[in-house]
Every structure is written in structure tokens, then in C-alpha cells.
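Of the protein chains in this complex, all but one are displayed in their positions.
Presenting chain A:
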């Protein structure tokens, strides 16, 4: 959704495209795979946009593209109204202080030979934010903010539990006081009781510091709890976007319906739920027309023939489906 309201978006992506070359076997012909295929989105300051989709939907690639880590072949990203500088340039490095990334696997994201205090303090040194003599105080502050005890400062990653490690990663991401946090499956590797602790902490930190967030996850329940707005991705495209209150209560796109229906709810029998047939399609072999049509229970001839554009279907709601009535013109110009 592109809004040109009075409040300017913090980050705005226009028609982002990312293509990878994929080879079948060692000597096979390289085929282009459009992992991200014309994505438009914007995030307001302090807002959380949830991105959901199955593996291969391009949601992680999208997250990296928003930060400029993965360059886009087409389209543009604007941060605070200015075009994103190229990867690796001094301007881009400077901007990275304002936008940070949190990955799923904290052990891989941390250096096992450095204490956690050294790692949390690293962005402060890299971006020359806090003079050396005050760094310890700021690190202690950050540790308390994410629910770690300052006396754990000299521990190494392997001495901490999974939940504590993720807290370290989050503290490090917050060190440079970012305006945007891209979280890629930040709680998926954690047990439910710990997951709830980290989700609550992220929400508190966000409220307190007014950080905007792009929250990427396959877990609909967690996304509903975190996000103000949710975009559903299928094969590199957004197929539906709406506020998280309405999208899970009344999904419009048949794929969103199936996703919502696939979440096992205690006490609700499996019968009567929409169980999709078939597998998520291979991005290298995109079906004609609407990419979802081979799995869609409602598909008709038009779905096989033409790609449905993402259209506004209600106030603040878009969907890309021929069978969902639009209210006006396609929004993706």
C-alpha cells in the first residue's frame, strides 16, 4: 500500500524486484528466479508491519532488501524520504545505525569469542556514538532494557540460554538507537514460555522508543500479537494487506483464508478447516496467471490466464484476487 498522507513514511519500497540465478545441477542452465517480484510497501515511524508467508515466499529476501543488504534489480527504497544509498558505501554504513536487523538464530549472529558486553558495545564503537569511557554505562543500560542482568556482562554466548542470547542480539540492535528494526523470525527458535517473554519485551521497547518494525514470521499468532498491519506474501508478491485486527478475523484472499485456517487452535477440530492441497510452488517455475491458482479451491479461467493486481478492497485494505471485489482502481501504479 502506498499512502501519501501528511505523515511521511519512515521507509517506503516501490516495485522492488530481486532475481536470483538458480542452476539445476553443476552444469545445468541458469534460470532466473524472481524471489521478490514487485513489492510496494511503507512503514510509518513507530509502526509495526508484519510480513507472513511460507518458505520461498520471499519474505526474508524482502527484509534484507529493505535494509539495502540485498540490492534490488528494479525499484527503489526510500528511508526518511531519501533514496537508499548503495550497499557498502560510507553513506549506507552511516544509515545502518538507524536500521538494524535481528535474525532467527542468535548463536549464529553472535561471535562466540567475544563477551556479550563487547558485542553489545560494538555498534557504539563502529558508529562512534558513545565515547569509550561511557560505553560501559550504556551497555549496562541496554542490558537492563532487554532484561539481562549487568553482572552477566562478561559471559560468553555459550553460557547463556537461547532466550538470553536473543536478548543480547536485540540489545546490540538497539545500541545505535535505530528508527527501524527488521526482525526475521526473531522468536521462532524459542520455547513458548520464553517466546512470550521476548515478544512482550519487544513490544515494550518499541512503545518506549518509538521504533518502527518490520516483523517477518511464519507464525501467524505471534505476528497478530506484534503487528499493527500485516502483509501476506505468496511467491514473491503481496497478496493481501490489512490491519492485523481484520486480516486474521476476516481474511479475504483465499490464500490468507487457508493460512489462518491452518493454525491449529486447541479444541477446534481439523474437520471443516480449509486444508490446502499441493505444495507451495517452486519460484523457478511460477504458474501462469495468479500464482496461487493451482492450489486455490475457487480458481476459475481468469485466474489461470491473468495476474490479479493488488487492489484496494476496503479502507486500508488491499488484496490481489480476481474473486475479491475491488472498490476502485489498482493501487499499485
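Just so we're on the same page, a contact is a pair of C-beta atoms (placed from the backbone, for glycine too) under 8 Å apart; a residue touches a chain by one contact, two chains touch by 3 or more; residues count from 1.
Rule of thumb we're sticking to: contacts and distances are computed from a predicted model.
Enquirer: Which of "NADH-quinone oxidoreductase subunit F", "Oligopeptide/dipeptide ABC transporter ATP-binding protein", "Phenylalanine--tRNA ligase beta subunit" or "nitrile hydratase" is the UniProt protein name of the chain not shown?
Expert: "Oligopeptide/dipeptide ABC transporter ATP-binding protein"
Enquirer: Among the options A:155, A:218 or A:286, which residue touches the chain absent from this view?
Expert: A:218
Enquirer: Check each of A:147, A:294 or A:309 against the chain that is not shown and name the one that touches it.
Expert: A:147
Enquirer: Using the definition of touch stated at the top, determine which of A:64, A:98 or A:273 touches the missing chain.
Expert: Only one listed residue reaches the unshown chain, and that is A:273.
Enquirer: In terms of residues, what is the contact footprint of the unshown chain on chain A?
Expert: 54-55, 147, 161, 163-164, 191-197, 199-200, 203-204, 218, 220-222, 224-225, 244-245, 248-249, 258-270, 273, 275-277, 279-280
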